[in-house]
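Shown here: the complex without one of its protein chains, the others still in place.
Moving on to subunit A:
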């Protein structure tokens, strides 16, 4: 069990949870979080948002029971973290863009801290949140409220693009990046049971074969993703 340092409300339904401890996580990896006993049954997968030498942060949106329980945590409370799990974003090559839509900005801060030359694009349907850290980490941060952030990105200007956000955003970025030289990687979500590759529940069909989002992903090359499989959710 780990100790909660703070759990700050950044915007309606959006929280940043910081937990004590030193964790060897890489950009794009996630933890299984749990601050309750046996109900709800499943722990909740949340991406690593930020790391310091002695703390780890998560940025999350209250979606249902589990994230509501997380949002009630206060400094000094205990939480169980298992991880880090999953494949990180690969090491970037050349000019890099980081694209986050809504709560999908969560995994991008750790990436921005690691790739100081990256251009950052943050898109929100409403008011922006969580932008400060990005301004610390990068000199090139584009923030957009409303509309679509994909309109602000010219994939041809980058060699590597990492994206996380609504399926429609990632898919339209993938279409836009098609034919450009940019390699696009996306972080995707599926309901997870174990988080460690044992239960075959978070399966994604990529290029005809089954992949596990928890251990083969959550980061996948965009060209491998079967978007229909995600729209069905």
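Going forward, a residue touches a chain if its C-beta (ideal position, glycine included) is under 8 Å from a C-beta of that chain, and two chains touch if they have at least 3 such contacts; residues count from 1.
The rule we apply is simple: contacts and distances are computed from a predicted model.
Peer 1: Name the absent chain by its UniProt protein name; which of "RNA polymerase sigma factor", "Dihydroorotate dehydrogenase", "Carbohydrate ABC transporter membrane protein 2 (CUT1 family)" or "Septum site-determining protein MinD" is it?
Peer 2: When "RNA polymerase sigma factor", "Dihydroorotate dehydrogenase", "Carbohydrate ABC transporter membrane protein 2 (CUT1 family)" or "Septum site-determining protein MinD" are compared with UniProt, the left-out chain turns out to be "Dihydroorotate dehydrogenase".
Peer 1: Which one, A:12, A:40, A:94 or A:156, makes contact with the chain that was left out?
Peer 2: In the complete complex, the chain left out is touched by residue A:40.
Peer 1: Among the options A:17, A:32 or A:173, which residue touches the chain absent from this view?
Peer 2: Counting the whole complex, the residue in contact with the absent chain is A:32.
Peer 1: Tell me which of A:82, A:159 or A:224 is the one touching the absent chain.
Peer 2: Going through A:82, A:159 or A:224 one by one, A:82 is the residue touching the chain not shown.
Peer 1: With the full complex in mind, choose from A:125, A:145, A:175 or A:200 the residue touching the hidden chain.
Peer 2: A:200
Peer 1: In the whole complex, what residues of subunit A lie against the chain that is missing from view?
Peer 2: Contacting residues on subunit A, toward the hidden partner: 32, 38-43, 82, 191-203, 205, 210, 215, 229, 232-233.
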